[in-house]
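All protein chains but one are shown in place.
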C-alpha cells in the first residue's frame, strides 16, 4: 500500500498545484477530498498519511474551517507549509473571443480578486458561483458558461484555452497551505522556522491577552498570525491560534511555550516547521539581544555554576 | 420620506427578529438587502439612515464580511448592538410526520448547530443548503424539501408548522448584531458600554501587538473581541478589530485611544455604544484600582496644581 | 586552628548580639574588626571563614559600605541573614539620676532613633557622637559623658546601669545583618528564602530598568530590596542591588536569573539564604498562578513531549 496524501479537492485547483511543489509527492498517492474536514478525518482515521489544506490567505485571512479542525478534536500537527501566489487565467472554449463572453464563473473566493478586472474588461458579464474553480472550468467545458476564472494549469485538463493570464486585483495575493499529520516528532529545525499553537486563556481579566503575548515578546519572538476562534462556550469566548517565529527546539521558543503552558488554561502545540517565506538554507536569527540559543545556554550554565558556588 | 433602516435580508430571518427588538423600529421602514455590503452601501450613499447586520456569533466568531466593510471604505459607526439567542425550529408543511422527512435544508451556518440533533432524530435525511433560512422555509412551502431549519417565527409567514422547537447543539448559541450609521456623535454613555476600534500596527517587531494591548491593559480595560483581518498588503499583514469595555467619554478609554493613536500607524474609531449583555441601567465599573473617572479627574487636577506650584 | 567569624566591632554592639543568635557561633572564634571593609577583607584573604556585617536598617536603608563591598572586588556570597530589633537603653554610671545628665553620646546612627525621647526627657542634654555605641558606653565609664545610648546588653560589660530601656522613636526599628563568605554552594532551600543579586544594565533606554524588573514580575517573584549604587562610571550610572523572594533552586528564580543574565551587561549572584522574617519551617509559596516548581516541571515535561511528538 503506497503512502497517500489527502488534499482539499477537486483536482485541478490551486491546492493541488501547491501540493505538487513538495518533492515527496512524487512517491505518494494524492487523493482529493470534498472538504477540509474529510481530508483531516482521513488522517485521523489512518486512511491517509497526511492532509494538505489551505490555512490562510491574503484576502480572507485565516481559513476558519481549517483552524477550527486543528483547534478541536483529536490532536494533529503541521509539518510543512507552502505559499502559492494566486493569479487567475480566464479560461474559454478554444476560439471564444472576449466580446462573446456573456457569463463567467468561479469559486466565490475568486470573486474579490477579479472584480476590478471584470469591471474593466467584461462589465456586462453575468457572474455565477461554482463549487470550485476546477468545477467552473468543467462547466465551461460543458458549455454551461462562457468563461471561468481558474489557475492557468486547469486549461489543459478541461480542454480550454487561456484568453488572459495573470489576473489579480490585489498585489501579493497568496494562499498558505499546510501539510498536516498525526502527532510525531516535529520537522527538523532549519534556522528559519515557524511554530503554531492554540492558546486558551485561564480567565478574562484586563491584560490577560497582553500577558500571553508577553511570553513571546520578552523572548524576542515575533508573531506572524493571531487569529481568534470561538471556544463554543458562548459569544465573547475565544481561543487564539498563533504562529510565532522560531522552532520549538530554539531555546527562546521552548521557554515561551513553557511560560504559556503555566499561565494558560490550555495550550495545544500544532507543530514547528520550515517557513515558506524564507529561502531554503537562509537562517532568520532572533533580533532581540539575549535571545539566541548561545545566550540561553550561557545563562543556563551560569545559573548552574551559581547553584554550585563556582563562578 | 420616512427614515428607513436597511438590514441583511431576506425577511423572516433571525436578523429581522433581532432588529425588531429595537424600539425605534416601530417608526422606521425596515428594508431587507441581499448582502451585508449592499445594506452598508445603502447607508453610505444615503438611501438608509442605518443598517442592521450580524457582526459576531458564538459558533463562527467575527462575521468577516461585516468587519471587512467596517475596516475599509468610507467610515461608518456602530450605535447599538443586539444579542439574539439562536435556536431552531424544524418547519414542515402542515401534517408532515417526522418519519416522512427525507430531505432537510437551511443556511449553511445553521448546519453545525443542528448536526447532533439531526444525527439523533433524522440520521438518514439528506441535507441541502439554502441561500438563507427563510429561503429554506420557502422551498419547503413549495414542496422542494420536506423540512427546513429556521426560526420558529418563520413558520407563519410560509404557512408551515413547527414539528420541533428549541433545537441547538451548542448551549449559549448567540449572534450579535450591530446598527451601523454614518459618523455622528456616539451613543450616550450608560455606564455599561463598549467601544470598537480598528488598529493598524506601525511596524511588526516582537512585542508590537503586546504594546498595543498594553494601552488597554494599563488602564484596566478588558477586551471583548480581538479579530485580525488582512490589510490587503499580502499574507501575514493584519489589522485588528477590537471591542473594549467602556465608553469613549470614560477617561480611561479616552486615554487608551490617545495612546493607540500615537503608536499605531492608523486607528479607526467604530463607535461607543451600550452593551447588550448587561441589563439596562446596570453600571459596570472599571475593576482595576486607579482607573475610575474620579481618579482620572483627581490625578489631572493634581498635575495642574503641581504645574502651578500649589499643593 | 578553630574556624573564626569576623564581625563589625567593637564588642558589645548590636552586631555582636545579632551574630550570637546564630547557633554555630558557639564553636567559632568571633573576631571584631574596625570596619565592614576590613571584616570582608579578612574573608577574602582567608583570615576568617565568614564575616558578619549590617546590610540594611529600617532608618537608613541599605548600608552602602556593605553593599559597595559586595558589588565590587573579589566575589563574596551571603549565607545567612539575621534581623534584630533595635531599642536603646540609657546607660549611666551606677547611681546617676536622670536630672543629673548633662551630656549624652552614641553612634550617629542612633541619633534619629532617640531624638524624640531626648526632646521629651532630656531637652537640655548636649549630644556628642561616638565612634560606636559600645565606644560611647566606654566613654561614660571613663566619666567623659554622663550617659550613653546603647544596647542594654552593654551595661554589664562597662559596669554601667540602664536608667531606661526600650527607647526607640520608630516602631519596628530593625537592622538586618548578613553572614558573608567566599563563594560556595548556597544555603539549602528552606521554602522561605531570599536571593540577592547585583544587576548592571546593558544600556540606558526608556524602560530598561522596567524590563529587568519584569524578569522577576512575570515569574511572580516579589522584590524585598532595590538599592541603586553608583558604578563609578560617572554621575547617573548605577547598578542595582536586589533582594528577591525565593531560592536559586526554585525554578521560577532560576529562570528569572537566566533571563537577567541574558539581558544585563553583568549579573553578580550574591547568594540564596533563609529569610529571617519568616518562622523556621514555614514555607512561603509563590502567590502568582503558574509559578510553583510543580507547574514549572509540568510545563517543561510538556515541551519535551511536544518536541518528541507525544502528547
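For reference, chains read A, B and C in written order, and residue numbers begin at 1 within each chain.
By definition in this document, contacts are C-beta pairs under 8 Å (C-beta built on N, C-alpha and C of every residue); 3 or more make two chains touch, one makes a residue touch a chain.
Here the structure is a predicted model, which means the values were calculated and not measured.
Among the chains on display, the ones the left-out chain touches in the entire complex are B, C. The chain omitted from view is touched by exactly one of C:93, C:157 or C:229, namely C:229. Within the whole complex, the absent chain has one touching residue among B:23, B:94, B:123 or B:309, and that is B:309. Which of B:61, B:214 or B:246 touches the hidden chain is settled by the complete complex: it is B:214.
Contact between chain C and the absent chain runs through residues 56-62, 64, 83, 170-176, 204-207, 209-210, 213-214, 216-230, 232-238, 277, 287-288.
Against the chain not shown here, chain B presents residues 75, 77, 183-186, 202, 211, 214-215, 218, 248-249, 254-255, 257-259, 261-263, 267, 269, 289-291, 295-296, 298-300, 302-303, 306-311.
Just so we're on the same page, only the chains that are shown with their structure count from here on.
Averaging C-alpha coordinates per chain places the centre of chain A 27 Å away from that of chain B.
The geometric centre of chain B is 59 Å away from that of chain C, both derived from CA atoms.
Of all residues in chain C, none touches 2 or more other chains.
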